[in-house]
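A single protein chain has been removed from this complex, and every other one stays in its place.
By letter and in written order, the chains are A, B, C, D and E; residue numbering begins at 1 in each of them.
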Amino acid sequence: MHSILALSWQNVVDGNGVPLALTGLAIVFSGLVLIAVFIAALPRLLQQWDRLMAPRPDPAAAPTPAAPESADPATASPVVQAALAWVAVRELEVFRLGDQQRLTLQSHRRSGMWRAIPSLRDIDPSD
Amino acid sequence: MHSILALSWQNVVDGNGVPLALTGLAIVFSGLVLIAVFIAALPRLLQQWDRLMAPRPDPAAAPTPAAPESADPATASPVVQAALAWVAVRELEVFRLGDQQRLTLQSHRRSGMWRAIPSLRDIDPSD
Amino acid sequence: MHSILALSWQNVVDGNGVPLALTGLAIVFSGLVLIAVFIAALPRLLQQWDRLMAPRPDPAAAPTPAAPESADPATASPVVQAALAWVAVRELEVFRLGDQQRLTLQSHRRSGMWRAIPSLRDIDPSD
Amino acid sequence: MDLLIQFAPTTGLAGLTWGNAIMIVVGLVFITLAIVKDYEPLLLVPIGFGIVVGNIPYSDGMPLGVYDEGSVLYYLYFGVSQGVFPPLIFLGIGAMTDFSTMLSNPKLVLLGAAAQMGIFLTIIGALALDFTPLEAGAIGIIGGADGPTAIFLAAKLAPHLLGAIAVAAYSYMALVPVIQPPIMKLLTTEAERKIHMKAPRQVSRRERILFPICAFLICAMIAPGSIALLGMLFLGNLLKESGVTERLAESARHALIDIVTILLGLSVGASTQASTFLTPQSLLIFGLGAVSFMIATASGVLFAKFMNLFLKDKINPLVGAAGVSAVPDSARVVQMIGRQTDPSNFLLMQAMAPNVAGVIGSAIAAGVLWSVLVL
Amino acid sequence: MDLLIQFAPTTGLAGLTWGNAIMIVVGLVFITLAIVKDYEPLLLVPIGFGIVVGNIPYSDGMPLGVYDEGSVLYYLYFGVSQGVFPPLIFLGIGAMTDFSTMLSNPKLVLLGAAAQMGIFLTIIGALALDFTPLEAGAIGIIGGADGPTAIFLAAKLAPHLLGAIAVAAYSYMALVPVIQPPIMKLLTTEAERKIHMKAPRQVSRRERILFPICAFLICAMIAPGSIALLGMLFLGNLLKESGVTERLAESARHALIDIVTILLGLSVGASTQASTFLTPQSLLIFGLGAVSFMIATASGVLFAKFMNLFLKDKINPLVGAAGVSAVPDSARVVQMIGRQTDPSNFLLMQAMAPNVAGVIGSAIAAGVLWSVLVL
Partner (left out) sequence: MDLLIQFAPTTGLAGLTWGNAIMIVVGLVFITLAIVKDYEPLLLVPIGFGIVVGNIPYSDGMPLGVYDEGSVLYYLYFGVSQGVFPPLIFLGIGAMTDFSTMLSNPKLVLLGAAAQMGIFLTIIGALALDFTPLEAGAIGIIGGADGPTAIFLAAKLAPHLLGAIAVAAYSYMALVPVIQPPIMKLLTTEAERKIHMKAPRQVSRRERILFPICAFLICAMIAPGSIALLGMLFLGNLLKESGVTERLAESARHALIDIVTILLGLSVGASTQASTFLTPQSLLIFGLGAVSFMIATASGVLFAKFMNLFLKDKINPLVGAAGVSAVPDSARVVQMIGRQTDPSNFLLMQAMAPNVAGVIGSAIAAGVLWSVLVL
């Protein structure tokens, strides 16, 4: 096997190896540097956006309400999540789509047309 | 943009526009009218079918047993369904297909070959 | 219809019917006989493998640890399984992947990269 | 260094045109509307992202776009251009649609027919604006307010307009809560909007099983061109209602429809490259689409008032607006407007009947247009 | 008015032939049997609906049918005609099949081989009835009582008979509870039917992991033609048993197999257009298929009696009938007949061994027939 391991620098030169590697690395770095800069600036950009939007009372203008992120269950500890899940099992609307279907938990947030259709038979008109 | 909004009735005539629209609408209406007539007649047709079939004691002749539709859990109120689901969780056969698999509830109604296969290892011979 | 039911033995001879059938059957039998022999021998082969491996203390050499198969929940009775499942619901790590996602039970056995990724946000660093 | 210079023109920035930039903004608007306003997010997010993807400039030699044979998007778009994805989506929709409200309200089915007037008047308009008959047919179907139907017919009649037609159809479907209310209020009196309707009766399981089979036969015999769409819709519904194929219905209404929706949305969005999309034709198509939705809404409402001339149990004419399909948004709009006038008036269940009938109606219309215009 | 007249001949009703009408009724019978009798509903509902769809008449110019290039059904049928769908279904079946009962009963595997006699005797019959060798091979495989195997081999050997062969195979698989019992009773004495068999032993996880790999190597070395089917079957089983790829097995046994089943059933059904399906050949194929199932059942039972001549632990010969596969219906029939004679005799577990062996057996047979007849 050692015989085929003859390294030829000439091939590298012919194949534009070094400029190719440098170009490639430069572009990869520039892409990820830009991303790094963007995500570093993002929190401040969002703050400024909120300040711009705050005087205007139009609630739709802000991309999302400034939710209390600290209460986000996805970031709580597993133990808290387990407890939350337990409560969810007992409290959320539980409904069956068909005869042989597995039980699903449905949160109250609607998500477009498909989620709505199967439940139409059970729909509560006071909704 | 207003310049290209020049409406030409001649194009409509050349393209058979009006007969096309009338034909199309007539066919759409005839299709849906037929469906409306069919579904309006359906309950009575089924009643007559039941009357025809009633004297014959062959249970297989009726497409479906005249199930007590009012007890259909899918049409009950969400609250009742939630309760039913809760009972189901406790009462139905709960089994695991594999080591890492999520728990599923299995109703007793078989649905052909595939549902049967995975449970064969656990099968109760007195079934 | 009886007219087209004229059986012609000559066709069978021309089509090599009998040797085809015998060859085919012979091969099917040889395949399944080999499988039967293999699975009949398998438990003994595994025993010998274990004996070969036993003196060597390298635990990785045995394809799987000789697990106490009798405790395999998949082979227990449905009642026991239901009970196990019930306990699992209460004891296993319960976590949510996203806002509207159904609850899943996660066993502690990792299964490669994909299972790991979604839980990274919740990951307990002392894991 | 030479290579870096050689690479520069292949970057996206180098080739970015104003058209691309505009379309990328349009895509971002779609995504924003979907997330912030919750307008048809399941379709607007993939389509919006697709519009962004489709307007990234790239060098000619690299097969990246929807129209470049051999590219990834080309293969995904194949399901759109050959009309395969829309029927698969209908299979999933069938497996989630409950026709019970329609079965218990046969006369409301006619409202689903009346609202298809939008399709056919728009065709006349499109012809007047110098579109060819094939193009006019494809544009008219926007008024059917059914994305998969519009994509299917456009792929058959006028593939070069598919992107504009699909984007217009989904845009207006998302905008149903904006477009319909003024028309509905304009064409109805307060007294009419206050009409209460009887609660729908219980529908037996046998009716629900027989319906998809017989309705399919009726539609297929009248307009065979609709069987690709309606065959799938009713097969999906039969799988759901039969009681013995629940696992198939489950996969059709989850894995299948979700996967196809992502791929369809992404590739339809990506087909709106500025160079082919930003044309006066596209603007006309958007204009005609808007008109189409308005005519459809008005036709449904007015036909309900017309039916009331002959009926003892009056129909609340608002319900007619649900005949445009755009399931279930237009039914929701009916409920909302109804309760604005009389908070105790719940019309959602009744509105679902013309709503699903409108899906069938526009699929029949697509079948008719296909056979009349192509043959 | 002219257009309406021009449209009239394009409607389905105008072109409806007696043949179409008969086939539509056949399709409806399939659906009814599936729903009312619960006969293989997962396949009979899509196939039955497909038969209805495939027999809606349409004008020549519109690409709607399975055989019209560019139609939706054409693309779905591609997975059938190229033999891609059957292996995917086998992948899912592998991911749900538990070979434990077979692993603990090696000698019962031979019954799964014996029952393949039905395949080969039917080939002789088909040759005698003037079918070509390729056609005869494709017809014979009906006796394997395995839908995907039959479709796979028919697509390779005799694509023009695929519809008839597939429909015959699935019909008789659905009718297993009707076809098998008389033969089983005829060929066994009451004493034989009362034989109790030992409960199968516990099978270790290692055995279950090693089995799919080694069984694949054995089958592939003997009949490489079977690797498309058996490779997928055993890969699916390995994914299930390995313990580290459960999520892949889960998707294979749910989303994948469900979606493929709907598309395969619909398009196979739609390939039975009356003009090509209602031929004397199809009747002969149905006749041969019935004979094939009977021979297979008888062979299994008789071979079990033959084995008993040499065995100390006697086999209940009823178990031989499960060798035809038709998983798991024929195993259920065995259990049922066994308990009719002795209510305390539970044969289901033992019957599953020849049952799954029969699946392997007919896939090997398909591989052999393919290579012998094509090369």
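To be clear about the criterion, a contact is a pair of C-beta atoms (placed from the backbone, for glycine too) under 8 Å apart; a residue touches a chain by one contact, two chains touch by 3 or more.
Bear in mind the structure is a predicted one, so any value in this text is a computation, not a measurement.
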Exercise for review: Just name the one of E:256, E:351 or E:365 that touches the chain not displayed here.
Suggested key: E:256
Check your understanding: Of the residues listed, C:7, C:26, C:41 or C:54, which one is in contact with the missing chain?
Key -> C:26
Review point. So that we can see where the missing chain sits, which residues of subunit E does it touch?
Key: 82-84, 87, 91, 209, 213, 216-217, 220-225, 227-228, 231, 234-235, 238-239, 242-245, 247-248, 250-252, 254-256, 368, 370-372, 374-375
Exercise for review: State which residues belonging to subunit D touch the missing partner chain.
Suggested key: 3, 6-7, 10-13, 16, 24, 28, 31, 34-35, 38, 41-42, 45-46, 49, 52-53, 56-59, 61-62, 64, 70-73, 75-76, 254-255, 258-259, 261-262, 266
**Study point:** For subunit A, residues in touch with the removed chain
**Key:** 1, 4-9, 11-12, 14-18, 20-25, 27-40, 42-43, 46, 63-64, 67, 69-70, 72, 75, 109, 111-112, 114-115
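One rule holds for everything that comes next: only the chains that are shown with their structure count from here on.
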Point to revise | Farthest chain (mean CA position) relative to subunit D | key: C
Practice item. Could you tell me the distance, in whole angstrom, between the mean C-alpha positions of subunit A and subunit E? Key: 45
Review point. Do you know which subunit E residues sit against two or more other chains?
Key: 3, 7, 35, 38, 41-42, 243, 246-247
Review point. Which residues of subunit B are in contact with two or more other chains?
Key: 16, 20, 22-23, 27, 63-64, 75, 98-100, 109, 111-112, 114, 121
